[in-house]
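Here's the structure, in structure tokens; my notes come after.
In this view, the complex is presented without one of its protein chains, the others remaining in place.
After this line comes chain A, so read on.
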Amino acid sequence: MTQEEKYNLAKWAMQHALDSGADAASIVISESKSSTVDVREQKIDTLKEAIQSSLSVRLFVDQKYSAHRTNRLDKQELAHFIEQAIAGTKYLSPDPYRQLPDPALYYQGNGQELGTVDPSYDKVDPATKVKLAFDVEKEAFEKDERIISVSASYSDNTNSRLMVTSNGFEGETKNSSFSLSASVSVNGGDARPSEGWYERAIFFDQLKKSEIGSLALERALKKIGQEKIKSGKYDMLIENRAVSRLFYPLLSALDGYSIQQKNSFLIDQLGKKVASEKLSLVDDPLIPGGLGSKLFDGEGLAAKKRTVFDKGVLGTYFIDTYYARKLEMEPTTGDTSNLVFELGDKDLASMVKGMKKGILVTGFNGGNTNGSTGDFSYGIDGFLVENGEIIQPVSEMNISGNMKSLWMSLAELGNDPNPISSWQIPSMLFEGIDFSGS
């Protein structure tokens, strides 16, 4: 659909909802397009192309609330869909906290360019996509006799999300993403360690297109001979691309829903020191070219830079309109954007050099966190480090502890923010973590 067609359809659907008994409504039209090429043994394994569109509606009827989505965009069917949805909503209990956002908080700018979408998305030739995947695989294919299997993937997608609300918001966000990845399995005795590497960019021209297969192979070979070591307390250095597994529970604890539903270990902690002095980060939605950049969030609230932690002191919760009303607080935003950390001055290799005895964690395997208490336990693999040297690969071990003490024990951050995520987390060193092994 053209932008005008989308606006017309969205406004028609909104008006139909209002005419059919809704007091307020918001309509979202989402469209996306993607393609994938998987290559194995220098042959195409899978070719996939997809285009999808859908319409979502949030309805506010007699102080009652519901939300619906369909990919049937024929007007006659949509009209019936909306009428049925409104009829069903009337049977629910009222929820006085449900309202559209305060219009004063909506984004009202002129659509400053943030560089979130590649205008040349459609110009990438299918043959180029296939060749890129073949080239990435070739970097590892038959490069070592211990290789069992190599595969590589190219994929891209672009999507748009257009929203109108009955109290005056209109806006559209557009994003694109291109990625290349490789996965390599090698023979290491009984076990067949497998490792991968992944690159991603908003613009095709900015996508890193080499040293992906070769890096996956190098990482897999390093894992040969991995075994668990003795249980005990060790320092833990986590590679930048892996840290998000432990950072996610910390962010979840700041979510308005978690706070209000008492599924957070950080209730009533705003302005208090809950993490190490080393932890300072901001949520900055307005970075040009940032993977998480946006002018407004999913509800239409104008995006703002916010301090999340300042030297370990908690600066903000992530609260949408609904939970803000329930908590009697000001809404901030329900979603993170670009998380930018205050960095250290060493790269991962130098941080390893500086370790006396500890474990470098490069991957996680299962595990979870109890949201209410912060108790956690995760499977890990990585390397034993002694006196600044990598001694051996380790696997089949668990780490356990509590999120509150974990983040207090953060001792050092690297200078290497993760380039493929909107959470630009650097490598991190934690002290005195419980590892279980043999």
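Of note:
We take it that contacts are C-beta pairs under 8 Å (C-beta built on N, C-alpha and C of every residue); 3 or more make two chains touch, one makes a residue touch a chain; residues count from 1.
By our rule, contacts and distances are computed from a predicted model.
The listed choices are "TldD protein", "Threonine synthase", "Cell division ATP-binding protein FtsE" or "ABC transporter"; the UniProt protein name belonging to the chain that is not shown reads "TldD protein".
Of A:Gln99, A:Ser149 or A:Gln269, it is A:Ser149 that touches the chain left out of the display. When you scan A:Gly88, A:Gly289 or A:Pro417 for touch with the missing chain, the hit is A:Gly88. Across A:Ile44, A:Ala349 or A:Ile391, the single residue that touches the chain missing here is A:Ile44.
Only one residue in the set A:Ser244, A:Asn263 or A:Thr307 touches the chain that does not appear here, and it is A:Asn263.
The set of chain A residues touching the chain not shown comprises 40, 43-53, 64-72, 76-77, 80-82, 84-85, 87-89, 91-95, 98, 126, 148-149, 151, 185, 190-194, 223, 226, 228, 231-233, 257, 261-263, 326, 365-368, 370-373, 375-379, 381, 395-400, 434-438.
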